[in-house]
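See structure below.
With one protein chain held back, the other chains of the complex are shown just where they sit.
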Amino acid sequence: MRREIPLAITVFVGFLLIISVFFPPVETLGEDFSLSFDIIAVFAFFLGGGNLIRIHLKKLARRETDWMFSIVTLGGFILMLTAGLLKIGNPGDIATSVNTEGMLFESIYRSVFVPLGATMYALLAFFVASASYRAFRAKNREATILLVAAFIILMGSTPLGAMATSWMPESLSIFEIPNLAVWIMSYANLAGQRAIIIGIGLGVVSMSLRLILGVERSYLGKEG
Amino acid sequence: MDHFGIWLAAFLTLGIYSFLYRDNAWYKLSESIFIGISAGYWVVILFWDNFYAKFWLQRQDDPMLWVGAALGFLMLLRLIPKIGWIARWPLAFIDGATAGLWGMNFLASNIMVQTKATIMPLMGPAFSGSIGDLLSNLVLVGGTFCGLIYFFFSKEHKGAFGNAARVGIWTIMITFGAMFGYTVMSRMSLLIGRIDFLFRDWLGLLK
Amino acid sequence: MAVAIILGVLGIGLLWLFIGALKGREVDRRVIFVFILVAVAAPLLVNITFKFEPTPIVQAVFDEFESLPEGSTVLFSYDFDPAMAPEVQPMANVLTRHALERGHKIIFMCLFATGEGQFNVTDREVIQPEFPDRVNGVDWVNIGYKAGNEGVLNVIVTDFKKMFPTDVNGVPYDSIKIFDKIKSCKDLDLIVSIGGGRPGIKEWVLFVGDPGNVPIATGVAAVVAPQLYPYYPKQLIGLLGGVKGAAEYESHFKKVYPKYADMATPAIFMMGPQTIAHIVIMAFIVIGNLIFFLGRRKEGEEA
Partner (left out) sequence: MSLSQRKSFSVFPAIQFIIIIALTFVLSVNSFAQEATDDTTSVTSVIIAPPTNLLVEDFEYDDGEKLNLIWTPSIDDQPQVGKVTGYQVFRVTNDDVTTKIAELMPGANNFTDQELDKDSTYSYYVTAIANGAEASSVTTSPISPQREWVNFGLTNLFVIALIIGGAIFYFIEMGKRGKKLFVRKIAGLEAVDDAIGRATEMGRPILYIPGIHDMDDVQTLASLTILGRVAEQIADYDIKIRMPVARSLVMTAARETIKASYQAAGRPDAYSDDMVSYITDEQFGYVAAVDGIMVREKPATVFLLGAFFAESLILAETGNHVGAIQIAGTARPAQLPFFIAACDFTLIGEELFAASAYLSNEPKALGALKGQDVGKIIAAAAIIAGVLLETVIQLTDSESAATLLGYLRQAFTT
């Protein structure tokens, strides 16, 4: 029974949602699912949040390396919870969004969360550089193509591209870097994108059917 | 932002960047603050948006909501070892529903729409359009076709089939190279934004 | 002076790495990080700028403004919000400046509700300080925002008044002088949509440009530009893509109109760090390949 019931649930819900598309009286089942999912996710957070607290309390209790930082994490977590759930500094009533100016929650969000997120995001500028240094090497034909395409687009993004090929005669203007960059973006790039996207579509369909038919059952383990 | 807010934001910004040199206490501090604050942030948002607004306020109108709540409750049974296996039921529900929804969506949006979009004439009416246009269109159609061949699983990439697959992976590599190169500018803009914050708002170096 | 020092430092640094590469020495990634930091931060501090040659697709927009006879009527649609503004506001400003300098009359409108605020930026930064003598209602008018996306376009392609009975200040349509000879979009000499989202340039082409046979030019965010190239040159007479497109336009405009040598050029300013960072990345790609090939040759010799 421990295997059969979940399996039956997956098969039933899966087929129901596939079929619901074709039958107007049940066509909103997909939306209903999304709603249920959101609610399940809230309950699941007791497990996730509980896990977060447990890990850091354990670190503290055992004085593991960097246990001081666990205090910071726990403190931040509890601070945000209190500020948000009690709506500290709320200028309105209970219906007021927690992201209203004046609330403690909102001001922590603005002065801590936002700059930290933006900074982490901006790390990409550095990693884009280090990755291209290492990865764009003409090791084989595929890597060379990757390198050349990237290089042309990079050139095309700067005034260098226009300067480098401005000597070309009018008849060869398509081979001027800025034009070449445009051409790559609108033809070759698009072709690759489409192949990938169609492939993904087929992959998803196959994955879905395997899940629904019970060919893949990660959390149920092997048969028997 | 007030003065304290700017200093705090600058302190955390530099803390994160210190990671580029190597892992250190300043980064660890910024990281721990970020984890704690952001985890708390999302609990609060989940609570007010999902639980309070979607469930609590409308619990009497929509019986479907109770299905979600019941499944959510079953999920919590994982905390009781003896009957923890019941937590698989909501997982099975989510698996089945996600599979069903995505399967149909992707069939329509990825396979059908993209295939249809690729159906286009190679040339304009009565051989109009330049050779360049013809070649460009051939690249677009041929590239898509060969790309599909590359993903083909049930045949070894050999012979003519292998050649087509090779053209396919080349096309895909052009795509990747181009997309990488094209993204650099927006990534640099992010860094410009942060440095602008440090120079302008914090240090007051720029007007 | 400062510019020379920074470029010199970066150049010497790259040269040093280059020589190192010839000896097969790999570069620590922290060195790359320092280069990127300097490449981005230094131009912000000392204002390093580059000269841009306009690409044909940008030049086409410029030429259109030049070739229209003085007194032509151009419509500017501000189809963007503050989030897109860093990329496209510079375009809106320089195009407005160009149109007014050429003596064209401008009708401003927007398909984004937030576009009205963005027009105010242009008003504050370009029209008021540089063209104080131009009269609202005679030389330019702002008719603002109307909800309805392509529905709005569907109407104004045949009739402005129906959709915009007054301008933003409540001045009735009939007493706005520009509209004496402009009844619909078909009477316009050029339409410029600036934006990058929806509704935006695609809707303009589909609902006004094609059916009304009105020339359309556009300025858009870099991410959407590739999707629009296929419209050029038949349905779009030209396109400014991203900060680079704006910088090319600013650069060319300054060259043709020397009296604007001191004008604000935010796009050129933004392109300073961008260009240096791109050059640094390309230099590192070259260095990486050099190391790779020299290493392989060495291996070949040893084997």
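Each chain gets a letter, A, B and C, in the order it is written, and its residues are counted from 1.
To be clear about the criterion, a residue touches a chain if its C-beta (ideal position, glycine included) is under 8 Å from a C-beta of that chain, and two chains touch if they have at least 3 such contacts.
This one's a predicted model, so the numbers in the text were calculated from it and none came from an experiment.
**Q** What are the shown chains that the omitted chain is in contact with?
**A** A, B, C
**Q** Touching the hidden chain in the complete assembly: which of B:65, B:172 or B:192 does that?
**A** Checking each option in B:65, B:172 or B:192, the one touching the absent chain turns out to be B:172.
**Q** Please pick, from A:98, A:128 or A:162, the residue that touches the omitted chain in the full complex.
**A** Of all options in A:98, A:128 or A:162, contact with the hidden chain holds for A:128.
**Q** Using the definition of touch stated at the top, determine which of A:120, A:138 or A:160 touches the missing chain.
**A** A:120
**Q** Under the stated touch rule, tell me which residues of subunit C contact the chain that is not displayed.
**A** Within subunit C, the residues that touch the unshown chain are 29, 148, 151-152, 154-155, 158-159, 161-163, 165, 183-184.
**Q** Which residue numbers on subunit B touch the omitted chain?
**A** That gives, for subunit B, the contact residues 16, 19, 22-23, 27-28, 30-31, 34-35, 37-39, 41-42, 46, 75, 78, 87-88, 91, 94-95, 97-99, 102-104, 106-109, 111-116, 118-127, 141, 144-145, 148-149, 151-157, 172, 175-177, 179-180, 183.
**Q** Please give every residue of subunit A in contact with the chain that is not shown.
**A** Spelled out for subunit A, the touching residues are 18, 21-25, 27-28, 34, 37, 40-41, 44-49, 51-52, 55, 113, 116-117, 120-121, 123-124, 127-128, 130-132, 134-136, 146, 193, 196-211, 213, 215-222.
Keep in mind that, in the parts below, only the chains that are shown with their structure count from here on.
**Q** For subunit B and subunit C, let me know how many angstrom lie between their CA-based centres, rounded off.
**A** 28
**Q** What whole-Å value do you get for the distance between subunit A and subunit B if each is reduced to the mean of its CA atoms?
**A** 3
**Q** Hey, what residues on subunit B touch two or more of the other chains?
**A** Those would be 20, 182, 184-185, 188, 191.
**Q** Can you list the residues of subunit C that touch 2 or more other chains?
**A** 33, 36, 40, 226, 244, 274, 277-278, 281
**Q** Could you pull out which subunit B residues touch subunit C in their complex?
**A** Where subunit B meets subunit C, its residues are 20-21, 182, 184-186, 188-189, 191-192, 195-196, 199, 205-206.
**Q** Show me the residue ranges of subunit C that touch subunit B in the complex, using the header's touch definition.
**A** Within the complex, subunit C contacts subunit B at residues 30, 33, 36, 40-41, 44-45, 86, 222-223, 226, 242-244, 270, 273-274, 277-278, 281.
**Q** Of all residues in subunit B, which touch subunit A in the complex?
**A** 1, 4-5, 8-10, 12-13, 16-17, 19-20, 28-41, 43-48, 50-51, 54-55, 62, 64-65, 67-69, 71-73, 75-76, 78-79, 85, 88-97, 99-104, 106-107, 109-111, 114-115, 117-118, 132, 136-137, 139-148, 150-151, 168-185, 187-188, 190-191, 193-194, 197
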